[in-house]
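A single protein chain has been omitted; all remaining protein chains appear in their positions.
Up next is subunit A:
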Amino acid sequence: MPRAGGPPLIEFKGVSKVFGSGPAAVPALNAVDLSIDRGEFVAIMGPSGSGKSTAMNILGCLDAPTSGTYRFMGVDVGRLNRHQRTLLRRRYLGFVFQGFNLLARTSAVENVELPLVYRGTPTTARRRLAREVLARVGLEGREDHTPGELSGGQQQRVAIARAIVTDPAVLLADEPTGNLDSRMSLEIMNLLGRLNREQGITVVMVTHEPDMAAHARRIIRFVDGRIDSDASSERAA
């Protein structure tokens, strides 16, 4: 993928995060430096409690670092207020969670429409877009099923559809296959790989499983709130 020049898409400079204060303080991230460019497919690995989710939350502008700076597209996110961070999230970021986090008793198409509702997209345009995206993730014909009527893999695909319906620059997925069996996991990884290749969406994904990480072109390993290793593999290229 050609470099667009200018600042990297994502840039951590000495990012630290400490939860709590005083003797009860828990350091979750310790002076992390990291930069991710447009079009990358990055897997973040590491033992439990090593700070992966904390890093993802900061990346996703859901949380702010205790110290250090996080620049997204060159903008210092630490200087934005909650409202501005929400607007940034809305425009550029899509989230996929381990537990799917779909609205219960709400149809697949309505779940996918949800981000568009908050952007004020008119109903008909919204419905059309949501159906299009559901078709793209292979859920044609399941639009009116509620999460309860879908398999785990299908639910996660609905969640991915919801994340990409706004055409985000970055897709953040925290253990997206954590609740899925290996066959469904593979489907999801193939889908993420395709979105990355065909639509140029930057994908940052946390995973425990080396099989899944192998789908990425770059693997960052966290240990105790630090980056232990950062390696590119050309396997998926």
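By our rule, contacts are C-beta pairs under 8 Å (C-beta built on N, C-alpha and C of every residue); 3 or more make two chains touch, one makes a residue touch a chain; residues count from 1.
Everything below uses one rule, namely that contacts and distances are computed from a predicted model.
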* For the chain that's not shown, choose its UniProt protein name out of "Pyruvate dehydrogenase E1 component beta subunit", "Polar amino acid transport system ATP-binding protein", "ABC transporter permease" or "Anti-sigma regulatory factor". => "ABC transporter permease"
* Structure fact -> Among the options A:Ser107, A:Thr166 or A:Asn196, the absent chain makes contact with A:Thr166
* Asked: Thinking of the whole complex, not just what is shown, which of A:Ser16, A:Thr69, A:Thr86 or A:Asn179 touches the missing chain?
  -> A:Thr86
* Which subunit A residues would touch the chain omitted from the figure, given the whole complex? -> 57, 60, 62-63, 82-83, 86-87, 89-90, 95, 97, 101-103, 105, 114-115, 117-120, 162-163, 166
